[in-house]
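All protein chains but one are shown in place.
Letters A and B name the chains as they come in the text, with residue numbers starting at 1 for each one.
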Amino acid sequence: MRSIYEKWMKKTLEVRNQNDIKENQKVDQKRNEKITIEAIENEFRYVSDFIKMEMEVNDERILIFYLESIIDASILQRHLLVPLHRITNDAILEVIPNAESIEWDQLSSLINDVINGNTIILLQNSRKIYKVDTYGPPERAISSSDTETNMLGPKDAFTESLQTNVSLIKRRIKSSKLKTKSSVIGKEARTNVSFMYLEDIANEENINQVEKRLNDIEIDGVLSTSILKQMIEDQPLSLFPVYLSTEKPDVAMSHLLDGRIAIMMDNSPEVIICPTTFVNMFNSTEDYYARWTVANMIRMIRFAGFFITILLTSTYVSVLTFHPEMLPPHLLNLLSQSRSQVPFPPVIEVLGIELVIEVLREAGARMPTKVGSTIGIVGGIVIGTAAVEAGLVSNILIVIVAVSALASFLPSSFEMSSAIRFIRYFFIVSAGFLGMYGQFLVLAWLLIHLTNMTSLGTPYFTPVIPRKWTDYLKDVFRLPYFLLNVRTGASRAKKFLTRPYGDD
Amino acid sequence: MDKGKMEKLNNYHVLFLIQNVMISMNFIRLPHVIHESGRDMWLIPIAMGVIVQLLLIPMLMLCGRFPNETLFSINRKLVGKYLGTFINLLLILYMVISVTSIVDDFIEVIQTIALGRVNKTLLFIPLLLLTLYILSGGIKTVARTCVLAFFMTVWMIYFLNWTFEPAKFTSVIPLFEVGAKPFFHSLFLGFESMLGFELVLFFFPFIINKKESFKYVTGGVWLTVFIYTLVCLACVVYFSEWQIGNIRYPILSILRAVEFSFIERIESLGLSLWIFLILSTISAYLWVAKRGITDLSSGKSQSWQAYLVVMLVTIIFFLPIDRVTRETLYEWNRYFAFSFILILPTFLLITNLFRGGKPS
Partner (left out) sequence: MSRRNIMIIKYLILLSLLSGCGTDGIQQASIENYGLVGIVGYDLETSDNNQYKVTVALPQSHPEAEELTQVFTVIDKEPYEAMLEIARKTEKALDFSQLRVILFSEDLVREKGILGIMERLYRDPNIGANVYIGVTKGPPEEVIKGDYKDKPQIILYLHDLMEPHLEATFRPFTTIHDFIYEATDRTSDPKVPYLEKIEGTIDISHVALFENDKMVDLLKPDEGKYMQAMARAKRLPSIGFNIQEKSGDEPYVALDLINSRSKIKSNGDLENPMVNIRLKLDGMAMSYTGEQNLEEANSRKIVEDAIGKRVEEECLKLIKKLQELKVDPVRFSESFRSRVSGDWSEDEWRNVIYPKVTFEVEATIEITSTGILE
């Protein structure tokens, strides 16, 4: 795919590429230059929050640089400015123990440090440079998640700060085996990315794979983990999300304990879990908080919901268009009465109503909460009722479409639920042309596609393509807790059992 | 995870590959085809199973002597370059024509039963494209399609209890009511529904656990035999002899009697589900044909080879020849298959033994 795209774009891309290389060379020249005050000032020209302070203490001319917007003013005051006045000679480490020394020929690294919220102390007389971490940008407080809500269990959610997110996990898993590897992504944006795993459980291959993929990314900046996720996918063109995104620390914790890897990024409240399987997208940690009986029932409803969404409306189309013999007499009577005035073929009727539902959902999502719910009611009741009364659609179809729309929201992953809604249109259109034959062709394609997908090298459709048969006990069904003592096969954990076997 | 490795097929892959390649269009009319054997028809699948079992012995012995080679390269090695290539070309042609006949048959049934108003091209092209998609994934995807096909369709056996309900099991006895001649004639006619197991000659090098493969191949064959027997038994109980002789697709007629409060007459549904069984069969055959072309050309698997075999199927499918010629073509193809599975493996095995060939 990429090769075709590049073939098409060859001319444009090549010229641009040459241009960019030249630009890059200009920037690269700056590396390893000598640090001078002019050079620093030059770099931060027109950066309005760049502050340069000068002071003189005990015959030492001290220059201080920092970016006002991302440092914590109180830290600067208490731990830097106040102690600096006590300085004697150049023994800065005595008064500010956490200062780090910088070499004079590291201009680019100094600039980097300033950008990352360090304050630079330049001692002009004794020709020394130090940096002190004063990073403290404004942050959102920890609150509950809007997208993943639950009745039971912890309510806290990740925020946009990487530090906070790491600490939310660390306070849940207090183990030195919980490792965090960090790197920086984005040539311009330089965002911190870390991934966490439990060293004694997570599979080595997976860890290396994640590290390699993160290092291979070349981009100017990443807005959110949702984008990062798309850049490290095994099949970037697939319709399905192959990694789970979650805003909830408890979800991340459950996957970490299962031997998976959590990737988190600054500025992004979602954590990527990899590898994930298809069924993981349908499950939620609330299944484990609830009693096992209820949880099992809910899970079955979710899986059934998947098939209902993709097959229900398309079956309406194919039965009404091609296979009227399948209707029992009373159902036929109902359907033909409600269809009698509709001037469109069933395909058009269904596509129309499905699109209306999609529009309603989108309009509701982009509106403020109060307006959004009003739109839902107006759309659902007013349009629905009026369309039926006008004879534009059959009332049975409204019921069917509503059920299928509701069922599409059952998966716990929002991305999965969007993917399902999209696939549904393949089914409807092919049912319109080829009836059930078309529906099952698409179903066959869908299932084969799913079986071929991998998530970080692990089969995505896992309990269906068995890794370990015990996956059914945890991912598909949910055993009562005293029996549940295995990790999933998908994570290929080093330790398979969660507790020693044979203990009473 | 097993990219780059030659050996990709687990034990259960082997079982379902064999089983689902065997079940395709022929199954849908099997009871009708063997109706001459009357009330003894359910014994025919068992007899066929025994024959297949016997045929498998030389096949797997041959494979065991060349564990890393498909029949194509074994051919060239044992009978010489030119004759071997000629046989390989015939084999490729056999695979392609088999696929065409299956697809042709399937589309004809779909048109009669479910989609009378849709034209042939529209039914043909998506099916073949989907096959192309499976082919691009290699033998493992083909095997996975087979596993999927099994689980997607096996629950239809439940509907056989519609037929068993009226307690007419005495229809089965007395055994051996018909004479030997009609019995063996139906055995011969019905044997085409066992075709497919010969593909083990081609995917054997891809099996991980070669030592145990005989067990799983046998398992696949007898699973098929079990399903065939069950269906034939249902047909004996449910239909009168006149009915079996006159109904072309007895399985669909059984599905036609199904009744639920929300749906009934699910023969269209059943036929659409049959897509899985068709896909598993034709993609396996085409994979073998593609493998043959790979062997003829460079030895490297490339995507144009898949396109080529699919194009061949398309050309034969749309060839402007009349129905009778077409049927003759398919019939000759069937005879070729019979002689090929009967003679070739034994012949090659004997050649190898004569030359004192070392089992590699």
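To be clear about the criterion, contacts are C-beta pairs under 8 Å (C-beta built on N, C-alpha and C of every residue); 3 or more make two chains touch, one makes a residue touch a chain.
Note that the coordinates shown come from a computational prediction; the quantities given were computed from them, not determined experimentally.
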| said: Tell me which of B:49, B:137, B:196 or B:270 is the one touching the absent chain. | reply: B:137
| Selected from B:239, B:274, B:287 or B:317 as touching the chain missing from the view | B:239
| said: If I consider the whole complex, including the chain that's not displayed, which of A:275, A:305, A:346 or A:384 touches that chain? | reply: A:346
| query | Thinking of the whole complex, not just what is shown, which of A:106, A:163 or A:235 touches the missing chain? | reply | A:235
| task | Could you list which residues of chain B touch the chain missing from the display? | result | 112-113, 117-119, 121-122, 125-126, 129-130, 132-133, 136-137, 166-168, 170-171, 173-174, 176-177, 238-243, 246, 253, 256-257, 259, 264-265, 303
| message | Touching the absent chain: which residues on chain A qualify? | response | 1-4, 234-235, 237-238, 320-321, 323-325, 327, 329-330, 332-333, 335-337, 339-342, 345-346, 426, 429-430, 432-433, 445, 449, 452
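Please note the rule applied: only the chains that are shown with their structure count from here on.
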| message | Averaging over Cα atoms per chain, report the distance between chain A and chain B in Å. | response | 45
| task | Over in the complex, which chain A residues touch chain B? Could you list them? | result | 322-323, 325-328, 331, 430, 433-441, 444-445, 447-448, 451-452, 454, 457-458, 465
| chain A contact footprint on chain B (complex, rising order) | 1, 110, 114-115, 117-118, 122-123, 126-127, 130, 133-134, 137, 141, 144-145, 147-148, 152, 259-266, 268-269, 271-273, 275-276, 279
